[in-house]
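Have a look at the structure that comes next, please.
With one protein chain held back, the other chains of the complex are shown just where they sit.
We just call them A and B in the order they show up, numbering each chain from 1.
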Amino acid sequence: MSEIAFFGAVEIGLVYALVALGVFLSFRVLDFPDLTVDGSFPLGAAVAATLIVAGSDPWLASALAIVAGACAGLVTATLNVRFRILHLLASILTMIALFSINLRVMGRPNVAIIMQDTMLTPFYGLGLPDHLLRPLFVLVVVAVVVALLAWFLTSEFGLAMRATGVNARMARAQGINTNLHIYVGMALSNGLVALAGALFAQTNGFADVTSGIGTIVVGLAAVIVGETVLPLRALAWALIACVIGSILYRLAVQLALTADVIGLQASDLNLVTAALVAVALILPQLRLRAGKAAARGGK
Amino acid sequence: MRISRIVLAAALGGALATPALADDRMKTVAITAIVEHPALDATRDGVIAALKEAGFTPGETLTVNYQSAQGNPATAAQIARKFVGERPNVIVPISTPSAQAVVAATRDVPVVFTAVTDPVGAQLVRSMEQPGGNVTGLSDMAPVGDHVALITEILPNARRIGVVYNPGEPNSVTMVKVLKDEATARGLTVVEATATKSADVQAAGRSLVGKADAVYVPLDNTVVSALEALIQVGAQADLPIFSADTDSVERGTAASMGFDYFELGKQTGAVVARVLKGEKPADIPVRVASGTNLVVNPAAAESMGFAIPDSVLGRATKVVGK
Partner (left out) sequence: MIEVSDLHVVFGRGTALEKHALRGVDLAIPEGQFVTVIGSNGAGKSTILAALAGDVLPESGRVAIDGLDVTRWPTPRRAAYVARVFQDPLAGSCATLSIEENMALAAARGRRRGLGRALGHDRRDAFRDRIAELGLGLENRLGDRMGLLSGGQRQAVSLLMATLAGCKILLLDEHTAALDPATADFVLDLTRRFVADKRLTALMVTHSMRQALDYGDRTVMLHEGRIVLDVAGEERAGLDVPHLLALFARQRGGVELSDDDLLIG
């Protein structure tokens, strides 16, 4: 793996860390299996790219991408809370609708911003090579998001959101408006995923309507890998675990891409990625068992 | 914690190992496509076949690396970084997202993209004629120029070319723009008639009777879906109808030219060979793949009141009805 490939994987891992954090909010905090993200990721990319092409400031475009994603989350939450549609189905409906909406937003399946100014443009002149600058920039964004989320989830409001996901009945008995927290949580979650889409568009030069496929799988894999390698309960660590899980997932893909040296084909990529992630998940169990065996042996 | 260290160590270990330095005669071409797809696979095979013809034999004087993103743009971005990091002599991205990912990832490794319909719109190059930078390639847009030439060859007296299209289809809008450029260059005028739904196609065709000497049907889903209505108008009013796609000729348009993707790949491979031999991508204009398949329908032409000249019939790769 070359340096450029390594930092490329880190960069994309960091972009998808925002997806993982969004998925953490919906799946883990709210206990709301949300597939909306497959639509809100390209939505964020589409909104940001379209606005940037139209001459908007890239920071403003990214902010509006977050708002668009939050709205998508609110639609799913409304379908679930207000109209009592099963969460999984509600999110699938929004996801399907977003495919058409994303095409409408862009007016075509693909919008290029390779030659446009992005959030990163002012930093390109600072002397750092592109392949280091990009991950560094995304790292700063992710660090800010993790800090804000850690603060939010340990606030009284955030704690109430966590209670909503763990035990809604208890939460209501404690005076928590669980519906409100589902709305806010879903908006936040999909806002983060849309920000990931906006960053992906700006670091890779394009928004494509197909870029959402499998986002939820990648996000979930990152969350679970993170939980496995960093099984700490403290909330801040759980958030950092999402980031690490996402980067590890991308490194696994990058390793899989270099697997042709051991006779694997390009079409084996997904299989190899899955196998690497599986190994990452299984190894800690083996370690645990080995530890237990050693403990038994000691006695 | 331990695992993260293991994976990181493995990744860093890989990062430190520089790719084996190839000797000077050995060239490396890295090919990537967004997904495995018959057309895209054929393009890749065409590239390799053309390189072989140009004297670059895989395994002897050429190393070919191929990666498919399996439909995932994020993976396409990772493949782009991998290839850029390996610094091959040329990267050949097939399809728009793959090309964008590669072009965004490097400003110096030569790139020859292919199977991209609108390279300027996709921001791969600033202009078709002068791509500049490290990028050139081939567009798989229908060869509109070839089509206009074909129409004037069959109908030397045609001066006004009608076009029926749906302005709501971005692809059609782009093609009509190209059509106008090509027609103007040959001293022809273009007469537009729009149809926003299939039901309007016949009326749009009728509106061209007496105003156009021939009608051109772009790759427009709305019009192609109601093609028979247009062909009927052509037969009733002796108005020659031509199409951008060769499949429509079988349905009753007079003639068209196209290419298959293996052919596109070969034309791309020829450009790659030029870069391998030392030309700069910046100096090679981006071309629309030229049409190689000529399909004609003499019976349809006859019903529209004209005959296809023998010179064209003789070159045809397919004559409908035979």
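We adopt the following convention: contacts are C-beta pairs under 8 Å (C-beta built on N, C-alpha and C of every residue); 3 or more make two chains touch, one makes a residue touch a chain.
Just so it is clear, the model here is predicted, and its values are computed rather than measured.
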Which displayed chains the hidden chain touches across the whole complex: A
Omitted-chain contact residue, chosen from A:56, A:78 or A:167: A:167
Full-complex contact with the absent chain, from A:158, A:191, A:226 or A:245: A:158
Touch criterion as defined above, residue of A:176, A:201 or A:259 at the omitted chain: A:176
Contact set of subunit A toward the excluded chain (per top definition): 151-152, 154-160, 162-163, 166-167, 169-178, 233
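FYI, only the chains that are shown with their structure count from here on.
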Whole-Å gap between the CA centroids of subunit A and subunit B: 35
Residue ranges of subunit B touching subunit A (in the complex, touch as defined): 1-4, 6-8, 10-12, 14-15, 17-19, 36, 65-68, 70-75, 77-82, 84-86, 96-97, 100-101, 103-105, 107, 121-124, 126, 170
Residue ranges of subunit A touching subunit B (in the complex, touch as defined): 1-9, 11-12, 16, 107-108, 110, 112-116, 130-131, 200, 203-206, 208, 210-211, 213-214, 218, 228-230, 244, 248, 250-255, 257-258, 260, 266-267, 269-270, 280, 283-284, 287
